[in-house]
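Report on the following structure.
Missing here is one protein chain; the remaining ones are kept as they sit in the complex.
Order of writing sets the labels: A, B and C. Residues in every chain begin at 1.
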Amino acid sequence: MAVMTLIESIRQTLADEMRRDESVIVLGEDVGKKGGVFLATDGLHAEFGGDRVIDTPLTESMIVGASIGASVNGLRPVPEIQFADFIFPAFNQIVSELARMRYRSNGTFNCPVTIRAPYGGGVHGALYHSQSVEAYFTHVPGLKTVVPSTPYDARGLLRSAIRDDDPVLFFEHKKLYRSVRGEVPESDYTIPLGRAQVTREGRHVTVLAYGLMAHYALEAADLVEGEGISVEVIDLRTLRPLDRETVIDSVKKTGKCVIVYEDNRFGGYGAEIAAILAEDAFDYLDGPIVRVTGPDVPGVPYAHTLEDWFMIDPDRIVAAIRQLAAY
Amino acid sequence: MAVMTLIESIRQTLADEMRRDESVIVLGEDVGKKGGVFLATDGLHAEFGGDRVIDTPLTESMIVGASIGASVNGLRPVPEIQFADFIFPAFNQIVSELARMRYRSNGTFNCPVTIRAPYGGGVHGALYHSQSVEAYFTHVPGLKTVVPSTPYDARGLLRSAIRDDDPVLFFEHKKLYRSVRGEVPESDYTIPLGRAQVTREGRHVTVLAYGLMAHYALEAADLVEGEGISVEVIDLRTLRPLDRETVIDSVKKTGKCVIVYEDNRFGGYGAEIAAILAEDAFDYLDGPIVRVTGPDVPGVPYAHTLEDWFMIDPDRIVAAIRQLAAY
Amino acid sequence: MATTKERPPSAEARALGAELGLSAEQLIEMYRLIALTRAVDERMWVLNRAGKVPFVISGQGHEGAQVGITYSLRKGHDWVVPFYRSVAMVMTFGMTARDIMTAQFARADDTSSGGRQMPGHYGAARHNILSTSSPVATQVLHAVGIALAAKIRGTDQVVVTALGEGASNQGDFHEALNFAGIHRLPVITVVENNGYAISVPSALETAVDDIAVRAAGYAMPGIIVDGADVLGAYKAGREAIERARRGEGPTLIEAKVTRLTAHSSDDQQTKYRSAEELERERERDPLPRFRAQLMDAGILDEEKVAAIETEIKAAVDDATDWAEAQPEPDPATATRHVYAEPEA
Partner (left out) sequence: MATTKERPPSAEARALGAELGLSAEQLIEMYRLIALTRAVDERMWVLNRAGKVPFVISGQGHEGAQVGITYSLRKGHDWVVPFYRSVAMVMTFGMTARDIMTAQFARADDTSSGGRQMPGHYGAARHNILSTSSPVATQVLHAVGIALAAKIRGTDQVVVTALGEGASNQGDFHEALNFAGIHRLPVITVVENNGYAISVPSALETAVDDIAVRAAGYAMPGIIVDGADVLGAYKAGREAIERARRGEGPTLIEAKVTRLTAHSSDDQQTKYRSAEELERERERDPLPRFRAQLMDAGILDEEKVAAIETEIKAAVDDATDWAEAQPEPDPATATRHVYAEPEA
């Protein structure tokens, strides 16, 4: 079984899907000859040509808007937004148009579009090359949001996303692109959207995370194991639809929950999970629902002293786990 | 003391502020001769002229982007977005630019801009003239978000917003414009941003709401009073900065909390409040944190049968209060 | 659509027809479409004043350009991507008076949205009429994307989309025409310029008199047509459609039209338009002008016009009664179609 990085897994999956289904096209800024600024589409232009791998003008609203149109006329576009930070010019097309086409047309039109975008901090990207933007989209009915954390998951989830008949936002953490390697089978497997993964079983505290934080959560769990704290770690993988059952079952078991997200704290994605647990798992809670999050400043600052201050590390998760376990 | 509607209160406040401070300008679609589609700016063009009351082209990104520029060169723009639903074309300007100017310039530039927008359903506006959009903005550090529910509050809060040196989003519920009347003093009073209001004292259950829902919450409290359920109602008024103290103190007292918002449930504004309570008031909770919200469909449908299905009414709040009180 | 029996066309009729490659029957069909749309549209306002429908937004004054420009499309093969004034355009492309009226009454079987959207938000999958939203100008990018797919898939389809001159100042318009120009896509963008964006007059919308001049910035032809001249619009539309079909790329057409009604049933246009102006604008109504033109050419006469009127009145009455009698949407269906539904 091949061992590869997250970016290699994504690149190969895009190539596979384009070979399998000629209605799949890739479009975005610099996705052609350059192969994307992170090389996620490297080689696709050479193999599939400029008709199916389109270097677009520097216009995100157009990238998404044209993908919507192409998707109602027989194609399955997989647009790339160069950085998640630059998805906002396309916000109206995503929220007002892409998400609502099926509902507003009473089910007579639909948009099989998968928007890929690199997100996340810790890469010296500063305010505009570091953002976590998932919370803006997980709030929107009609959209699905996926955040893979391993090469294996990335492949299975990206396949499902591209084959899905509804729009999917697929956010890839930049820091994981080359830092994480893993086994990826040749087989045409898929991972259904909407299923979280228990990546470590435990009894005392549940830690919920996704993306880069899913790795840090596992590291934190290792670090406290010696102290006799048994941590269950869940990698959510799909943020919407949320796998309520897996999350709630775990918290019913442990009675304690830490939610980790890199984004700004106030109104971040994890707030919804806390709200769900506080309503539907209240009777099982043996302690407060603790959030470990990014601070409430407008972006990840550039200077490494400030960036280190902003970013979550495993130790901060450890501290939260200890405190909650002792509660 | 004059009795007036919400829309009259807003119109008069805009006129007052423009008289008081010539750096205040109003711009937006149809705000001139027509006086705005809801007449919020009626008469301003006649009094202050086309230089300070600007009918803009049909371009929201321009309305906000130009306001940012005008605000760093000595003006205090009060742009109107005709319907909150149409704020998304300006999303990049608001989230990437307006919210971050102060932080990214290390405090050397700031944007005193107050964006007004009518929001909310129950007015036969369908998917694109009914939305609650606050959750997209309350998540953004650098922005303040205000939702008045009475003519008195609207005046005091709008004054504070316009005089504030940071950007404020000021959302006005369309259904309240003419349906609510109240006393408004002539005096130049202000209501500080970031202060919630206990609109009814109670002992058994706290109900948190804002905008139209703040009125429904009071109606619901009346309806259950006869059953011996004493409800404390808090009108949040400012969603960010949130008045944590008032909210937490009330829940510490009642031990039970219902959060009401008209927006889609998943990831809506109220989720953050539930998360805060589940973390910081956990020890005082005597029951689950209950949310009464709009359903998770992509918009308020038009047909009245469907719109009625979507909208929250006092009875739904009553049902939640009863259930929680009995818990 | 039903036909009325024809006399052998006159010399003028043959002339008028020959010049444009249109038969007398086709000219009459175009007239009927404009007249029918107008009658449907007027009925909407009657129903609104009667308190039967809460909202109306209509296309009175725009119908001539819409019918003329889209008449040469291949129904069921090509695409149209309309906006809220495109009543005549969507009726030319297959929607019926009943379709329009079920939307007005927001009935369960409304083709456009099952009563979920406000009236005027047209759409019909079976006719390749894309679902319309409210935010303006977004549809131009959708049309461009449909054209991109047509080109990549080699379907030989042409796309026509429309928007107002106010909407054409939105960023999406710029990004759409820029992309269409680069890839020479088979898409025609029609700007229906009626001189107002609700109350905002041209002078405050743009600094140019003609939106069409912007076409040069995207290396595509920019054609101006008089919206009251149905056959002029037809000629421009046909040429653009043929050019697109030949793979010669996109066209921007600006139709100078007049808005004969208030912006919508929520608007009071006398607040910003003078009585004189409103009076003057009536002369730019395409319907009487086209009727006179066809009568001069001997293609229509009093008798035929009357027959068509009767026929249209019957169609509008039928559509109104039928639509009103349809069931309202069942709240139990409100949660459907958020996402794909698992096959039963």
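Throughout what follows, a contact is a pair of C-beta atoms (placed from the backbone, for glycine too) under 8 Å apart; a residue touches a chain by one contact, two chains touch by 3 or more.
Fair warning: this is a prediction, and the values are worked out from it, not measured in the lab.
Participant: Relative to the complete complex, which of the depicted chains are touched by the chain excluded from display?
Facilitator: Hidden chain contacts in the full assembly come out as A, B, C.
Participant: Taking the entire complex into account, which one of B:Asp42, B:Asp166, B:Glu262 or B:Glu307 touches the absent chain?
Facilitator: Among B:Asp42, B:Asp166, B:Glu262 or B:Glu307, only B:Asp166 touches the chain that is not shown.
Participant: Decide which residue listed in B:Gln82, B:Ser96, B:Gln131 or B:Ser160 touches the omitted chain of the complex.
Facilitator: Once the missing chain is taken into account, the touching residue is B:Ser96.
Participant: Which of these, B:Gly36, B:Gly125 or B:Gly142, touches the one chain of the complex that we don't see?
Facilitator: Of these options, the touching residue for the absent chain is B:Gly142.
Participant: Among C:Val46, C:Ala203, C:Ala292 or C:Ala306, which one is in touch with the chain left out?
Facilitator: If we include the chain that is not displayed, C:Ala203 is the one touching it.
Participant: Residue by residue, what part of chain B touches the chain that was omitted?
Facilitator: Answer for chain B: residues 25, 51-52, 56-57, 59, 61-62, 64-75, 77, 89, 92-93, 96-97, 100-110, 141-142, 144, 164-166 touch the chain left out.
Participant: Footprint of the hidden chain on chain A, which residues?
Facilitator: 29-30, 32-35, 37, 55-59, 61, 85-86, 88-89, 124-129, 295-299, 301-306, 308-310
Participant: For chain C, enumerate the residues touching the unshown chain of the complex.
Facilitator: Considering the whole complex, chain C reaches the absent chain at 169-175, 178, 181-182, 184, 203-208, 213-214, 216-220.
Quick note on the criterion: only the chains that are shown with their structure count from here on.
Participant: So which chain is farthest from chain C, going by the mean of the CA atoms in each chain?
Facilitator: A
Participant: Distance-wise, how many Å sit between the C-alpha centres of chain B and chain C, to the nearest whole number?
Facilitator: Measuring from centre to centre gives 38 Å for this pair.
Participant: Using mean CA coordinates as chain centres, what's the gap between chain A and chain C in Å?
Facilitator: Their C-alpha centroids are separated by 42 Å.
Participant: How many angstrom between the C-alpha centroids of chain B and chain A?
Facilitator: 31
Participant: Out of chain C, which residues touch more than one other chain, so two or more?
Facilitator: 113, 116-117, 121, 133-135, 171-172, 338
Participant: Among the residues of chain A, which ones contact at least 2 other chains?
Facilitator: In chain A, the residues touching two or more other chains are 89, 92, 96, 100, 103-104, 141-142.
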